[in-house]
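And now, chain A:
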Amino acid sequence: MSAKSKDSDLPLIATANDLRTGAVVYRSADGAWQRDIARAEIAEGKSAADDLLRRAEADLAVGVADLALIPIIREGAFLRPAALREIIRSTGPTIELPAWQPRA
Partner candidate 1 sequence: MAIFKGHAFVEDEWAVAAEGVPLPAGRAVVSKARFLAEQDTLSARNAPLGLILRSGETLDGLEDDLDRFQLIVLDIPKYTDGRSYSTARILRERYKYAGELRASGDVLRDQIMFLHRVGFDAFDVTHEGTIAALRDGKIKLVHKHYQAAAREDEEAAPGPRPWLRISPRGVPGDAHETGLDGGGI
Partner candidate 2 sequence: MYRYDEFDHDLVRERVAEFSDQVARRLSGELTEDQFKPLRLMNGVYLQLHAYMLRIAVPYGTLSSRQMRTLAHLARTYDRDYGHFTTRQNLQFHWTKLEEAPKMLAELADVEMHCIQTSGNCIRNVTADHFAGASADEIADPRPYAEILRQWSSLHPEFSLLPRKFKLAVIGAPKDRAAIQTHDIGLEVKRNDSGKLGFAVWVGGGQGRTPMIAKKVRDFLPESDLIAYMEAILRIYNLFGRRDNKFKARIKILVHEMGEEEVKAAIEKEFAAIDKTNMVLPRDAVERIERYFAPPPFDTRFNGAPAFDRARETDSEFASFVERNVHPHKMPGYAIATVSLKPIGGTPGDMTSAQMDAVAGIAEQYSFDEVRVSHEQNLVLPHVKLEDLPAVYARLRATGLATANFGLITDIICCPGLDYCSLANARSIPIAQRLSERFADPVRQSDIGELKIKISGCINACGHHHVGHIGILGVDRKGEEFYQITLGGSGDETCSIGEIVGKGFSSDGVIDAVETIVDTYLKLRESPRENFLSAYRRVGEEPFQEALYAHAA
């Protein structure tokens, strides 16, 4: 079953970009915006999601930009985003960055 069809039932986490650096960050339960998706606070159900969003939005003034609640999928002990776009945000570009070295 594709993740998309059950997206509305999936747990949510809050993600954004750090305002100063643009780095991809996730909101953890202690209110910090940090880079490890595994430490993101998970909201199950609508009222938890609304509460998480409300707390996260307070950081839009000076902390982060482009805030979104995104669905995640639990795979055993791990969690990953449901959407490809968010997977790419969490792991980086899927291609090798140019690292050409001059021949000696």
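Keep this in mind: a residue touches a chain if its C-beta (ideal position, glycine included) is under 8 Å from a C-beta of that chain, and two chains touch if they have at least 3 such contacts; residues count from 1.
Regarding selection, all candidates are chains of the complex that A comes from, given by their letters.
Here the structure is a predicted model, which is why all the values come from computation and not from measurement.
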Of the numbered candidates 1 or 2, which one touches chain A within this complex? 2
Residues of chain A that touch candidate 2 when the two form their complex: 2-4, 17, 19-24, 60-62, 65-66, 82-85, 88-89, 92-95, 97-103
